[in-house]
Structures are given as structure tokens and as C-alpha cells.
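Removed from the display is one protein chain of the complex; every other protein chain stays in position.
Our next item is chain A:
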Amino acid sequence: MSNKVIYAIYNDDDVLMDAVKQTRAAHHHIEEIFTPFPVHGLDKAMGIAPTRLAICAFIYGVCGLAFATWMMNNIMIADWPQDIGGKPSFSYIENMPAFVPVMFEMTVFFAAHLMVLTFYMRSRLWPFKSAENPDVRTTDDHFLMEVAVHGDENEMISFFQNTGAVEVKVIEKH
């Protein structure tokens, strides 16, 4: 089976959006779209499932809150309950207002950093990663849609030329 894909290149995001809608209507499978900047509504037009990153962040935040609470309780109340400036150290709740700034910051810290790490991992981004750019112009002013070739190759090429592509290429992928 051949691993041929079509690179349809556009130079306007409105044209791209229309092309995506037509491609979806024609039941061609869009492998990937490369754009130089976020195109509002592209994910919806492509039918990509919404991100669950926010849910992750909430859970990380709760972990941070729990960690801060455990830490402050362990240090300030359980391990060595000193009298520091008359602050009550008999139980956690009695001295809680003093711990709230720490609890808050920890919550934000965990939520923010773990969410960013999750984002990097899920989108496979790390230093020294080799770029997966099919065409250098897509980082500047061109939009590229990659579609797997199934069936008649020439028919597909003419289809994409009709969607307003400035360039349509067929590439053999390894």
C-alpha cells in the first residue's frame, strides 16, 4: 500500500477554512494542517475533539492544594508545634489563615507547571526535537493541508486545486 499524501498549500486562512469544510464534506481524511498562526475555528471545522488540558490543570491544582496542606500541617503542627509569636499551633485550622498564602501559591504552581509539562508531553515538544515541518513557508505566510491519498490520485489533485490551493503536491511518505 502506498503512503502517498497530498500537500495542498493555501495562502489565505479564509480560503483554508473553506477548503477544510469542502474536504470534510467530500470525506477525505485530513492528516494534519500546518499554519503560521492560530486560525480561529479551525479545530472545530476539522472536527478535532476539545482539549482536556483544563481538566488536568484542575486536578493538578487540587494536588497542589493537598500537598501544601499536608506539608504545612506536617511541619508546623505535627512535627514541631512551636509557639512562634503567639500564633496558635494546636491544630491546623487554628493557624490556617497564616497558611493560606502558601496553599494558594502551591495550587497555582502545581496547576500551571504540571499543565505546561502535560502540554509539552502530549504535543511531543522538547529541546533538540527535530522539527516536523513539511514546508518552510508554513511558518511564515502559507497554510498547508496534508490529506492521505485513497483512490484516484488525479481526481483528488483536481479537487484540491478547485478548493483554491495555490499549490498541490503529491508526496511519498516513508
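Observations, loosely collected:
Keep in mind that, in the parts below, a residue touches a chain if its C-beta (ideal position, glycine included) is under 8 Å from a C-beta of that chain, and two chains touch if they have at least 3 such contacts; residues count from 1.
One rule holds in what follows: contacts and distances are computed from a predicted model.
Not every chain of the complex appears here, and the one that does not is recorded in UniProt as "Quinol:cytochrome C oxidoreductase", selected from "Ring-1,2-phenylacetyl-CoA epoxidase subunit PaaC", "Na(+)/H(+) antiporter subunit B", "Light-independent protochlorophyllide reductase subunit N" or "Quinol:cytochrome C oxidoreductase". Shown as candidates are A:98, A:157 or A:170; the residue that touches the absent chain is A:98. Of the residues in chain A, those that touch the hidden partner chain are 54, 58, 86-88, 90, 93-98, 100.
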